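Take this structure first; my questions come after.
All protein chains of the complex are present and in place, except for one that has been dropped.
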Amino acid sequence: MSTASRFARRIEEVPFLDKQDTSLLFVLPGLFVFSAFMLFPVVYLIGISFTDAAPGNLFAGEGALSVLTFGEATFVGLQNYTEVLFEGTFTVVLFGETLLTLPINGRFWNSFGVTWLFVATSVTLKIALSLGIALVVTGDRVRGKRFMRSLIILPMGLPAIFTITVWRGIFSSAQFGLANQILSSLGLGTVSWLSERWMAFLAYNVTEAWLAYPFMVIITVSALQDVPAELHEAAMVDGAGYFSRFFHVTLPSIKKPVLFATILTSAASFQQFLIPYVFNEGGPARANELIVVYGYREALAFSEYGRGAAISIIALLFIGAFMWLNVKRGKLADGVSDA
Amino acid sequence: MSLLDGIGRKLKEDAQNAAEAPIDAARDARYTVGAIRRGETSPVEPLKTLGATVGALVLVSLLLFPIYWILIAGLSGTGGSIYSSGGLRLFPESPSFVPFLWVVGDLIVPAYDITVNVPLTDLAVVFSTPQLAFLDVSAIQQGTVGRLALGSFELFPGFAVGPVENPSGFKAFFANSLTVAIPTVIIAMALIIPASYALSRREFIFRRKILFVYVLLTQVGGGLGIALLIGLYTVYVQLGINDSKLALSVYYAATAVPFNTWLLKTYMDGIPVSYEEAAVVDGAPPWRVVTEVILPLSAAGLATVFIFTFLTGWTEFVVAQTLLGTDNYTLPVGLYSLVSEYSIPWARFSAFALTFAAPIMLVYLFAQRYIEGGLSFSGMEG
Amino acid sequence: VGVQEQSTEQPANDGSGSSESSGDSTADQEDSAPAGTAKAWYALSDTELPIREANIEAFNEASKHTIEGADIADMRKKTTSAIPAGQGPKTFEWAHDLAGGYLDRGFIVGKGDSLTVDLDAFTGTAAEAAQFDGNVVGLPHSAETVALVYNKDIVDEAPSTVAEMTATMEEYHDPDNNQYGLGMPFADAYFLSAWAHAFGGYYFDSTKEDQLGVDNAETIEGVQFAVDNFVPYMPNDPAYEPQASVFAEGNAAFAINGPWYLNTLNDKGVDYGVVELPTPEGGSPQPYTGITLWYFTKSMEEDGPATAAAQEFVEWFVTNEEIQQEAAQETGSIPVLQSVAESGDLPADVQGFADAVAQGYPMPADPKMNQVWTPVKDALTKSFNGNDVEQAMQTAAEEIRGNWD
Amino acid sequence: MGTVTLDNLRKEFDNGQIVAVDDVSLDVANGEFITVVGPSGCGKSTTLRMLAGLESPTSGRITIDDEDVTDVHARRRDVAMVFQNYALYPHKTVRQNMAFGLRMSTDLSKEERNERVRETAEMMGIEDLLDDKPNELSGGQKQRVALGRAIVREPDVFLFDEPLSNLDAKLRTTMRTEIQRLQNDLATTSIYVTHDQEEAMTMGDRIVILKDGELQQVGKPKDVYENPANAFVGGFVGSPSMNFIEVRATVSEGTVTLEDDSGRFVYTLDAADYPDIEDGDHLSFGIRPEDVFVADTGGIDTVVEVIEPIGSDNYLYLDLATDFIARVDSDIEPETDDTVAITFDEADIHLFDAESGESLTFDDGEREVFAAAQ
Partner (left out) sequence: MGTVTLDNLRKEFDNGQIVAVDDVSLDVANGEFITVVGPSGCGKSTTLRMLAGLESPTSGRITIDDEDVTDVHARRRDVAMVFQNYALYPHKTVRQNMAFGLRMSTDLSKEERNERVRETAEMMGIEDLLDDKPNELSGGQKQRVALGRAIVREPDVFLFDEPLSNLDAKLRTTMRTEIQRLQNDLATTSIYVTHDQEEAMTMGDRIVILKDGELQQVGKPKDVYENPANAFVGGFVGSPSMNFIEVRATVSEGTVTLEDDSGRFVYTLDAADYPDIEDGDHLSFGIRPEDVFVADTGGIDTVVEVIEPIGSDNYLYLDLATDFIARVDSDIEPETDDTVAITFDEADIHLFDAESGESLTFDDGEREVFAAAQ
């Protein structure tokens, strides 16, 4: 018998491959690497958020030990958090009247609110758009579907930083910006896209939807292809028209995967940085600063790492809670209820 | 082995199908028209089909318009810009490949002529294209690219291309990207495959908890990259591994673990257990069961995971830019370094981006059916 | 400030013929110190890059030292993260306005004591810009500012007053037919500085009692003047690219832009002329000027071959007349080396910019300026969009003061 | 009312490369229960789907209730269909599943719908399941719900596409009688597709046999069984299958002698009864297993290869031809390799043309056939 097959025999005899309990060993490497590279920085970030860390003091000291002491940064307790949340004031203005003034950090809470609004609107837009596209490119009557589907996911292959820069050009307020050219060729006036708060917000949404649709579409398409044709036929024989079938057969059948994609994509929306940053730095006048941009502007641009960390941690908490709720509610992990 | 074989065959099939698609379509059309002529079928149905197809095409073109727009910018010579005050143009005024040549730079491909003899005549079509274009872009002569000649009779004079000086660093970035993306894929696969198999097929302590955590972290992990950047950067710097491509690969692989493990696990859930049982009864030891049965059957899932992890390494910008030193810049960072403080050289920028994305687009085109199959969550509980 | 051997240094690489003297100077050092390798970072456009690479190659050939140059995508971010982590370069090239902030944060150091180049070799503004709080934080090699660029096909004679300019714009401006009067990146405090300063206003001045001048009546007047006189003749997007593109495509009569812009114009084949900014009635335009420095980073504190390499490179670069001259010819950069700046054989375009430099004054390098740019940008954006200038500027001032606390 | 007429119905797939249904014509009377049977791929489902409106015919006409519905959309035809794997909406409860068709195709109020659903559920014995989801039901219960969903709509025509093939053997026979009883009660025209000839025989008022998209024979089960129009029908209908022996005819002196190649099998007929047979003709001699008698004396000697007891009877596999089976009483129990002598009654024999398969013994008098148009 050759050495190779003797070696093969040896592997065959490895005892734990057969055992159920030891299967944990298969999962641990991934879990470990993930924790090392993702969770450790998070823990580190939490640590920093309680200090006055800045480039000057954070990197002081030598060797690995100084990682654990955060260089020479000093512990400042919850100061970063209180500053982020409660520093300054927030005035609620309605129809030009100042309704009330709250002792909270207006900028932060504005950013916080805009972020959630963005999540809500962009996710709605993304779902509607992707569902529409997916339905079209799986339509019975459409020829060349596969080819179209291949083409349609192309935006996924371009680096986001590039496409976003391009969309910045599309939404130029100039008369010759692409969006404006299209509007004026339709006989509508031009729009100062990035200079008006809600127009800019709309532009973010459109761009976000365009960036995210390929992923959503492929998930939706594969879900649609798994809808048994017989269900549609049964509904047809039952007398259901196109829309009835869509609501009574298609939608319930693809609910699960689409929900999953939705949750993923809403987390992505929550963390959107490049779009507002490249478009107008969360403008006009910081009105549309999404939370990550806010953290970046407040902290990183001025090298206040401690404060930046605090903002990130707050954001992380919210996104974590959001995901947790959704995963639980959407029962995405099997048997999650007893986890 | 057989896996690669299979993929090769599928690719061939795909290519063949793609090539035959127009023929099929023509046959289809002929049959339909014939049937209508004979009065067997009413023309309403085919017309509806035509309408739906045209509608879908319009939608697709609208969606892809930004990409087309970029392409135009890339083709309109060095001066191209997406901020063009000259109004909406659907075609570049004087198409030029210079930006693309600038991106690609010199390619050391030996010169060759393709001569195709026209049957039954003395004529030969000579494509004298690539020898200069790809050997040395700085020595390109006018009219050497795309020149089409029939004997001494010129059919097409070639594109307007002049010498290209100082081509971009695309190839170096490309090499860097590959050295980041390939280890990323390998490491990620090594972490993901065993884990998804165990999560899908075995029952063990903490299984559900781990699954739950993975689903929870599918997106949080990747997206918060920016927020985590400080922490990550500090740690990397303190450990002295910040300028290591391998360390970056490991990081990418780590971020890819939750989502892809979960994805592959879901896919494997859909593979009937009886295949595995058949193999066991056939006397196969566990590792052979996995390599001979589970992995080949997971091809679509693996392809999806492969592409997703590859893309992570290929397109990620922020972390790469922060961690890597200039010698190790990957393509996205290289692309962004074209942007100077005030202005963007749009033609080159676009050409660079499209060249960068082209391989991925091709892979997509062929892997599409696997990805669609691999992303199928019909086995999802609920 | 130590000054030595500058006369021998200067011609050292001045053409291939005099390479012996360079050999002399390096020979001196060869005895004393080992050869070093140093990183130098810069962020250049793709047109400037080849020239820079050739310069470095020339240096590496002539010197025993080696410089590893790198084109950096996002200089501020990269230096902010890399330098404190000890991963940064020995020297990097950037405008002088970083000096205060970076010095404060310990990213850069003063090297006045060990320099072999006399700051007097540079124009006054440049020499001044290279220092902060008495530290020589880098050496200057070019200046930049904005000037008036006009399309010779449209404008017969360069205007010297804003009124003349407005008349021409009025005549030519016609957005429906893709004709614009002016392309100027309005939403950028730097590009607008000439007008904000035109009537005695200022954004920031550390020497003034009220350091922040954003909400000064004079500043507001300046901005208002720009809004009234220029905005009507500009494309609607105040960002750089759209503004730059109208003129570059030959669809605008004027542009207000910097020397880096000329490359684009050459590419596009626009027939242009550059002159200093026209004067408004009752004021004079004073654009911010930026002096590009080779900064000395923190790691140059330690003496060693690498530091020596970096220092030798920087000194060689900034005093090399040939390089300065070539930069002026090829990329329109404005020399700050006295000998070149005053030689009089600058190209006309560069001369236009040089004249504009003379009109202006250096950007503040104080770290406090960092908090000024963005709020002013927001305010200018608002003004451009037709909001009340005074209110916008006041909001900006409030924010800046808030950030300073 | 629910008469159904198929008029030269034809369906091609893949641009005419596949002819799934080949000029099938059929008249179904109101209230009739028609079973359609044939081997896999013979076009049964395609025919049914054209009737339902799920496929549109390449040519030919479909008339339901004297109305030409060929170009009428599926949802406007008043038919109900029961699918092979039930096709219950998985996310709807049984009640919603059953009410869906009413909601879509009638104007009934919610109460009326619920009332109808409740009545039907009672009839089907599934009133306790109304609030369950389909995946909580067993196979038989699902099948009942699928039937209920069709019945509740009170359509003109019921279509069934192999509705029982996913059930196990016992359940299948139970459900079979249940469907028959229902159809007796409701008297709704039904067209029932199956690949199981026993199902087709027991359930149908008339049975339609298809092969390769072509109609082979239509008739009462008993007629088809006793009088198959061709060898295919003879072989297809009945279990175990009819036995065939390839023979050669010799006509001489008023007798027809049939003899197989080996000469072991010889059978003589009166030539007057079979005027069509000519000397030298190649024929297929067909005899049903239950018509093979084991004789004490005389007859043809054969060797028993296998004995299959099925309880009530025994199947003897004899070596006369491949799979030549005699179905005998369960008390006749020869051993394997025993020799038994067999005889046939002339009234039971079938003769088919060896090439075309056409029956020579086909009794025109009882004929009710649409011979395949060729």
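Think of it as A, B, C and D in the order they're written, each chain with its own count starting at 1.
In the analysis below, a contact is a pair of C-beta atoms (placed from the backbone, for glycine too) under 8 Å apart; a residue touches a chain by one contact, two chains touch by 3 or more.
Just so we're clear, the structure is a prediction, and the values are computed from it rather than from any experiment.
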Worksheet item: What are the shown chains that the left-out chain touches?
Response: B, D
Response to the item:
Full-complex touch with the removed chain, picking from D:Ser109, D:Asn135, D:Ser252 or D:Ser312, is D:Ser312
Worksheet entry | Among D:Leu48, D:Met175, D:Met201 or D:Val218, residue touching the chain not depicted | D:Met201
Worksheet, complete the sentence: Of the candidates B:Leu64, B:Ala284 or B:Val363, the residue in contact with the absent chain is B:Ala284
Worksheet, complete the sentence: Given D:Asn30, D:Thr106 or D:Thr173, the residue that touches the chain left out of view is D:Thr173
Worksheet entry | Absent chain, residues of subunit D that touch it | 39-40, 138-139, 165, 168-170, 173, 177, 180-181, 184, 195-198, 201-203, 221-222, 225-226, 236-241, 288-290, 306, 308-312, 315, 317, 323, 327, 330
Worksheet item: Residues on subunit B that touch the omitted chain in the whole complex?
Response: 2-3, 6, 272, 274-275, 277-285, 288, 292-293, 296-297, 299
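Methods note: only the chains that are shown with their structure count from here on.
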Worksheet, complete the sentence: Using only protein Cα atoms, the chain sitting most centrally is B
Response to the item:
Dominant interface by pair count is A-B
Response to the item:
Per the C-alpha centroid definition, the whole-Å distance linking subunit B and subunit C comes out as 41
Worksheet item: Roughly how many whole angstrom separate the Cα centroids of subunit B and subunit D?
Response: 54
Worksheet item: Rounded to the nearest whole Å, what is the centre-to-centre distance of subunit A and subunit D, using the mean of the C-alpha atoms as each centre?
Response: 58
Practice prompt. Would you give the residues of subunit B that are in contact with at least 2 other chains, written as numbers and ranges?
Written response: 83-87, 234, 237, 336, 339, 344
Practice prompt. Pull out every residue in subunit C that's touching 2 or more other chains.
Written response: 81, 85-86, 178, 235, 241-242, 246
Worksheet item: Which pairs of chains touch one another in this structure?
Response: A-B, A-C, A-D, B-C, B-D
